[in-house]
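The other protein chains are all here in position, but one chain of the complex has been omitted.
Chain nomenclature is as follows: A, B and C, assigned in order of appearance, with residue numbering initiated at 1 for each chain independently.
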Amino acid sequence: MAEKYTTNELMAVTASRLLRDSDNIVVGLGLPQIAAQLAKTTHAPNLNIVYEIGSINPDAIEMGVGIADPRLWYQSQYFTSFVGTMGHVLQKGMIDVGFLGALQVDKHGNLNSTHLKTSKTSTGIRHFNGSGGAADMACFSKRIMAVMKHDKRKFVDKVDFLTSVGYLDGSDSRSREGLPMCEYIKIITNLCVFGFDNEERVLAVETLHPGISVQEVIDNTGIELSIPEAVKRTDEPTEEEISLLRNQIDPLKMFI
Amino acid sequence: MAEKYTTNELMAVTASRLLRDSDNIVVGLGLPQIAAQLAKTTHAPNLNIVYEIGSINPDAIEMGVGIADPRLWYQSQYFTSFVGTMGHVLQKGMIDVGFLGALQVDKHGNLNSTHLKTSKTSTGIRHFNGSGGAADMACFSKRIMAVMKHDKRKFVDKVDFLTSVGYLDGSDSRSREGLPMCEYIKIITNLCVFGFDNEERVLAVETLHPGISVQEVIDNTGIELSIPEAVKRTDEPTEEEISLLRNQIDPLKMFI
Amino acid sequence: MKSKVMGLSEAVKEIPNEGACLALGGFAITRNPIAFVHEIIRQQKKDLDVYQTVAGMDTELLVGAGCVKKLNYTSGSLDRFGRLERINADIDQGKLDIREYSGLSLSMRFLAGAMGIPFIPTKALLGTHMLRDLIEKKDDGVRVETSPFDGEKYVYLKAIQPDIAVIHAQYADKTGNVIIEGPKWDVEMAKSAKKLYVTVEKIVSEEYIKQNVEKVAIPSLYTHAIIEVPFGAFPNAVYKVYDYDREYLIDYAKTNKNIDKYDNYLKEYVLGTKDHNEFLEKIGGLARLSNIKADPIFGYKVEVS
Partner (left out) sequence: MKSKVMGLSEAVKEIPNEGACLALGGFAITRNPIAFVHEIIRQQKKDLDVYQTVAGMDTELLVGAGCVKKLNYTSGSLDRFGRLERINADIDQGKLDIREYSGLSLSMRFLAGAMGIPFIPTKALLGTHMLRDLIEKKDDGVRVETSPFDGEKYVYLKAIQPDIAVIHAQYADKTGNVIIEGPKWDVEMAKSAKKLYVTVEKIVSEEYIKQNVEKVAIPSLYTHAIIEVPFGAFPNAVYKVYDYDREYLIDYAKTNKNIDKYDNYLKEYVLGTKDHNEFLEKIGGLARLSNIKADPIFGYKVEVS
C-alpha cells in the first residue's frame, strides 16, 4: 500500500484493477488511457486497446492531446476506419470495456455528453462536445465505466440529454428497449465508486474512497442516496502502481 | 480492314469496340479480358478493370489460368475484399460493363452458368461451376455483355436454371421484379451479335458476322428468330487491331 | 490513364452556389481539408448541408462564415485545445439546423451509401435523445423498425450519398489512387459520395502507387478530382508529414469564443488571402511550417534535444 497518492492516482488505479487480462477495450484520452496503460503494465499484459478513430494496439511513447493526435498511433498493429472499429469490432460485441466520460450521469447510469439546460440561451441549452463514439460504446460494450468529477450538478435525477444509454428508466427497461445487456456500469469519481447492481438499477455506492465520509458523498450527489455505514472502502494503490504511474506511465503529470 | 482474321479475333474486336473510354468494367479470364486489353490499348486508355477477387487495374504481363491466378494481380493499384469489389463498387452502380459467359442464354437474355437438365442423373441435373459474381454483375452493371459459342443447345427458350438476370420474362418484367435497369444486354457469338432493344425485350440479331448467313444463325439458335434480310454486318477488325492481338495482347494464342 | 488533377479554385467552382450536400473528412485536429474549406468560404457557397462524423475546425470555419444551413454530425472538438465554440454558439442560439447522431450510426449511413443499399440496421441510437430528436425533427435518416429475422427493435439507418465529399490525404497519383497513412476513419464516407474531391500533400507517380499498393485506401475509380495542396490541413496534423501547430490551435481556441474576433479572423486569414499559399505566407510561411514537420518514423514532430 502506498503511503501517499493523489485522488487522480487512486481513480486511475481503481479503474485499472477493473480491467481483466485479455480484455478488448475502447478508451479515450486522459485517466482511462492511464488506467489502461497501468493495467497492461501490471496484471493485464494482453489488453487490446482500440481507438475509435481506427487504430488498434499502438505503443505510444508520448501523450497526445486527443485520439486524433498522431502521438497516439505510434507502433499501431492495425489501421482501419470508423466502421472498422465501431461498426465491426464494437458492434459485433467484441469490446469488453468501454471507458466513458460525461457532463452528467443520472440515477440509472445514463450519460450526457452533449448539452446542458440553461436559461441563458434562446434555445435553453448550452452545447458542449457531442457524443461521438461514446454513445455506441455505452450501447455495445460488455462493461461500461465512466470516470467523472463528483459534483452535485453532474449527478442528477434525469440527464438533460441522454447520449449514452445506461439502464434507461431502471429495472429491465434497457433490455425492453431492445438494447444489448451489459454486465455492469461503474462510475468512478474522486469520492467513490458507484454501481447499479440492484434490481431497480439505481445508483449505489460500491466503495468509498479512503478518508471520504458518507456525508461527503451525499452532499456532492444530486441524486438521493442511501449508503450503509458499513459500506466498503476502495482498495488503496500499491507502491508499485504509484511508482509506475509517476515514473513510467505519466512522468510529465499530464493527467495524474 | 484486316485481310484475314479468326472468328475469336473478330469476337474480341467486336467486344472491345463496345467498351467506351473511362468505363469501369468487371471481367473474367479469356476473350473478355483480351477485349478489354485491346480497348485499353486503342480507344479506351482510361478503362478501369475490376476483378471480383479484389484487385483493381493490374498491369499483368502474363496470362493466368483464372482470376485467382497471381499472374493477374501484377502491378495492381488496389487490393480489397469481395465485399470491396462487389458489395461496394458494383452494388453502388459504378460498373459500366459486366462481361459474362454462360452455359445457356434464353430469349430474354437470362443466363445460366450453374447446371443443365439431364436424364442421366438421379436429380435430373448436371452441375457445372455456379454463378459466383456473374449473377451480381448481371444485376448491377449498366451494360451487360456475354461472349458465347453459338449452339442450338445454348440458345434456348427458357434457361434450365436462371443464375444471371436478363430481362426475365421480357417487356418491363425486370424492373417490375425490383431490379436495377440496364442500358443494354448484348450477346456476342461466333456468328453474330444479339441484342434485346425491342419493346418485348426478345433476342434479336443486331449484326451478322461477315460471311455468315441468316440461315446459319437460325439453324444454330434454339430460339425462334426473325431476321430481316437487310440486317447489318458486324464491322470487321482493322489491321492494327489484329496486329495488336497477335503480337502484343495474346502472343501465345491462349485465347485467340 | 487520364489525369484528374485540378486546381483548388477550379474544383470549388464546380460546387453549386447554394444547397450542396457536403461531407468533410477531418477528425478533430487531423487531416481536415482546411485549404478546400477556405476556398469554399472565399467563393461564398451558401446553405450547405454538411456531414462530418467528428467535426473539427473545417466544419467550424464553414459554420462561422455562414455557409452552413444544416449540420449532421456526432461530436466535434479541437481535442484538448478546446471546443468548437463557434458551432456551439450557433446551436445554442438556434441558428443551425442540427442533426446529431452517434459515431457508429453516422458512419454506417455512409457505409450504406458506399454500398448502394437503401439502409442498414443497428441497435445503436436506441434509447438515446439523439434518436428522439431526429424523429421529432422528422429527419428521414432513421426509422425504428422490427427486424423480420429476430423480431427485435432496430434503428434502420438510411443510406447517405453526399453530393460531394472532401478528404485530405497524404498522397495520390494523378489518376486518383489515394494513399492514406495511419487511421482511415473517413474511407466509407469518401466512397459514399457522388463526387469525391481529394486534396493531397503531394501528387506521386503511378509507380509509387503500385509499389505501395497496400497503402492505397481509395482506388481511382472513386475519385473525381485530385488537388495538390501542400500543408492543406494546416494548422491540423497530417500523419507522417506534419504535426498540428500547437500555438496556432491555442490561439484559435481563443478566437472561436468570440464572434467578433472570429469574423475578423475569417476576414483577415480566409477572405483576405487569395489562395492557400497566401494564407500560409500570412501565418508565418516556411519558417513556421518547417517547425512542424513530422519525423518520418514517429509520424509527428519529435523534439530532438
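Operating definition for what follows: a residue touches a chain if its C-beta (ideal position, glycine included) is under 8 Å from a C-beta of that chain, and two chains touch if they have at least 3 such contacts.
Bear in mind the structure is a predicted one, so any value in this text is a computation, not a measurement.
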item	value
Residue in contact with the excluded chain [from B:K107, B:R174 or B:R201]	B:R174
Residue among B:V27, B:V97, B:A146 or B:L162 that touches the chain left out of view	B:L162
Of C:I120, C:L134 or C:A253, the one touching the omitted chain in the full complex	C:I120
Chain C, residues in touch with the chain not shown (by the definition above)	117-122, 140, 143, 145, 147-150, 152, 154, 156, 158, 181, 212, 214-215
Touching residues on chain A - with respect to the absent chain	22, 24, 45-46, 48, 50, 56-57, 59, 75-80, 87-89, 91-94, 140
Residues in chain B touching the chain absent from view	29, 51-55, 62, 64-71, 73-74, 76, 79-84, 86-87, 90-91, 113-115, 121-123, 125-136, 139-140, 161-165, 168, 174, 177-180
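Quick note on the criterion: only the chains that are shown with their structure count from here on.
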item	value
Chain of greatest Cα-centre distance to chain C	B
Chain B and chain C, separation of their C-alpha mean positions in angstrom	41
Distance between the centres, which are taken as Cα means, of chain B and chain A, whole angstrom	57
Contacts with 2+ other chains: residues of chain A	none
In chain C, residues with contacts to at least two other chains	none
